[in-house]
Structure formats: structure tokens, C-alpha cells
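All protein chains of the complex are present and in place, except for one that has been dropped.
Chain naming follows the written order as A and B, and within any one chain the residues start at number 1.
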Amino acid sequence: MTPSSINWFKFAAPARFYPLAGRLWPWFAAIGTLLGLVGLWISFFVAPTDFQQGEGYRIIFIHVPASWMSMFIYCVMAFYALLGVTFNTRLAGMMSSALAPTGALFAFLSLWTGALWGKPMWGTWWVWDARLTSELILFFLYVGYIALTAAIDDPRRADKAGFIVSLVGVVNVPVIYFSVKWWNTLHQGASVSLTKAPSMATTMLLGMLIMALAFWAYTIAMALYRVRAIILERERNATWVAELPEMKS
Amino acid sequence: MLRAHGLACDRGDRRLFSGVDLRVQPGEWLQVEGANGAGKTSLLRILAGLSPAAEGRIEWNESAVCDARDEYHARLLYLGHGPAIKDDLSGLENLQASAAIAGHPLEEGTALAALRRIGLRGREELPTRVLSQGQKRRVALARLLCSQARLWILDEPFVALDVAAVDQLCGILDEHLSRGGLLIFTSHQPVRLAGQGGCLRLGQ
Partner (left out) sequence: MNAFGSVLRRDLLLATRRKSEVLTALFFFMIVVSLFPLGIGPESAILRRIAPGVLWVAALLAAMLSLNRLFAGDYQDGTLEQLALSPTPLALLVGGKILAHWLTSGLPLVVLAPVLGLQFDLPAEALGVMMLSLLLGTPLLSLIGAIGAALTLGVRGGGVLLSLLVLPLYIPTLIFGAGAVEAYTAGLGAGANLSLLGALLALAVFFAPWAATAALRIALE
């Protein structure tokens, strides 16, 4: 092993990662809040009213970044699963399970906002649009992951089972998306697409990007915060945990 | 020769045992003792390569077991808590299936002879569902008679056996040892076996 690759694993030990995460998460939380406020301000007050869709279109500022994040987080979980399988680091499983609730939250948010958007646009709360349907299935995949890891008592076993679920899931996500799209074209579904808002103005794009960055920061902050709780729970018998100042009070 | 250095095993948060060293030569036996929950079964499962040890390494003929799993498993016979007997199959079918899975398919004649020798004459073709607990154990132990494995790892082989069957099993084990076989087993009762042997007490 070269010295540079040792550095990579330096923070893979929960005892080292715990204080690092503790230092980092407030920053990401602050950045997330700030960007979120700016993004919401742009999306509600700066971005022009769409001449076709009226004010209702503004929900895409939340919907689209939430969909992006829900898919991206699943990929990150699969990446951690791959790390966990190959290097057998404990932190990989902890990060994976710390990310899952946020991913499920974004998938749910994306479905909810999709329904809210659908009502004024299509006249129904739910349309079997390819993207929405894939998002629904992605939500089920998150729920399956969380349910399985919660049902296994031994955390190491739960982590490893979670690795397999997320790896099998990530292989299946493109297949599912493709099949749903195929099914959608066969059945002549809705032709209006959420992401193809007509004539995407620069301010709209900017608002969406800022919101996406805010969600990123939020995800990182939440994952770090949650992973600290998971580390404490799993390492409760370790001496370094007993020596923490917050444990002594 | 089987050797293990510094084996440790965790169950949940708790460390069951640590620093277990052992060495078994051809023709030798090793009895693992310890109170309930001391980790006897866990140790045997680790030695069999079923579960990973928290620490330590296991060597078979001077090479690490984890590097040559298939080779090791071809030389190993493990009988665990579960008898691996299917209730709906007859003793004969059970024996032939498990031997084939272990990589040494059995002729029907050999299998029948083994079942008769272990005391199941006339019951070879009955579904094991109708056999008693002790008779089911005998079906499982019939595997020993047909085994060509060098290393036997047996978890509580004497459980549920009557006196005659215990004597018979001791005879089978002696035979294995005299052929230069290795034997590791757990038992709550003292066992008299031929050849060199020793005890390993866990949980002290």
C-alpha cells in the first residue's frame, strides 16, 4: 500500500471519523439553509411566471432537485456498499444506513410534489408517467433497504445484507427505468414532462441548481449527523466513546 | 495437520473467547469443553470455515485455510447442531444426497451397509420422519462410516445416543484416528478414545 492510499483510510475508523463529522456537519447545515433560502427566494420571487403553466410550475424547483437527489443518493449508497464489500470497512455500512432515510425522504418528496404539480397541469393527482413511476419504485427500493436492515439485529450482518440489497438495486434501477419507459410508450401515457418545462429561462435554471446544491448540503449534513448517532450506538462499549466529553456530562 | 493461532470470536458486543491456539496432528483428537454459551459451537464453526474469526488464523498443512477453501473443505467433514436430515426422505436417500454434496457420491450398496452397521437395519427405506430422535442422529452419524475426509469436526456427536450407540460411535472414532485421521469434537461427558488427545477448555 502506498502512503497516499493509507491517508484515504485514515478517517475510515469510526473513532477518527466521529469528531470529523462533528466538526463538519454544522457547516453543511448552515450552507444548506443559506442556499435553500436563496433558492426559494429565486424560485418564488425572481423567476418569471411561466406563460403556459402559470404559477404552478414553480414546484419544479423542489421537485426536480429532489428527484435528482433521490437517485443520486441511491448510487452513493451502492458506492459505499461496493467499498464495504471490497475493503470491509465498518464505516461504509454506517454511511450507507445513514444515507437511506434521507434518500427515501427525497423520493417521497419528489412523488408528493409530482402529485401536487400534476393536479393543475394534468387535472389528476397521479399520472402513470415513466419518471413518476420509476420514482415510486425507487421509493419502494429505499423502503425495502430500510426494512431489511432494521429487521436484522446484528449490525454487521445488517450492513452486509444492506450492501447486497443496494448493489442488486442499483443494477436494477436502469433496467426498471427503461422497462417503465418502454411500458409508457406502449400505453401512450402523458406526453407533458415535468423536467421539460417550456423554454427554460436562465433564472429558472439557476434557481434549480441552487436548490440542488442546497439539497446536497442538507444531505451531507444529515448523513454526518446521523452517522455520528450510529457510531455512538455501535461503539458504545469502546473506550474512546466513554472518554468523549459529551459522554461524561 | 490443523493449526490455529490466536482465534477470537465476537457475539454482538461481547467477546466470547480470544487467544485460542490449537494444534491437531494426524491420529490425534481434541475435545472442546466449556460451559453453555462459552463459544464451543462458534469455535467449531470458525474451524470449519463457516464463520469468520474476529482475529487469528487457521492453517491446514501449513497453508492458510482462507487461501485454499475448496481444498480444505474436500478434506473436511463437519456435523453441526442441525443433523442436516430431511424428514421426508429415507435414511438411504439422506445419506446418498449428503455424501454427493460432500463430493463423494455413494453406491447404494455402500450406503445401505453403513446404515445397517450403525443400527438401522430394516429402517433404511423409511422416511426419517417416523424414526426416533436417536435414530435420526444415527442416520447423520452414518455419514462418518462412508466418509473419506481426513479431518472430522463434530458438534455434540454423543447427544441423544443410547449407551450402545455411544460405544459404537467411540469405535468409529477410534478407527478414524487409527487411520491417521484428525478429530475435533465437543461433548459434555468425558470420552475415552484411543490415541493421543487433549482437552481445550473455553471460557476461563
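Just so it is clear, a contact is a pair of C-beta atoms (placed from the backbone, for glycine too) under 8 Å apart; a residue touches a chain by one contact, two chains touch by 3 or more.
Quick caveat: nothing in here was measured; it's all calculated off a predicted structure.
When the omitted chain is restored, the residue from B:89, B:113, B:126 or B:160 that touches it is B:89. Screening A:137, A:204, A:217 or A:241 for touch with the missing chain picks out A:137. Listed for chain A, the residues touching the missing chain in the whole complex are 137, 140-141, 143-144, 147-148, 151-152, 157, 160-161, 164-165, 167-169, 171-172, 175-176, 178-180, 182-183, 186.
By the touch definition given at the top, chain B reaches the unshown chain through residues 48-52, 70-71, 73-74, 76, 78, 80-86, 88-89, 93, 96-98, 100-103, 105, 127.
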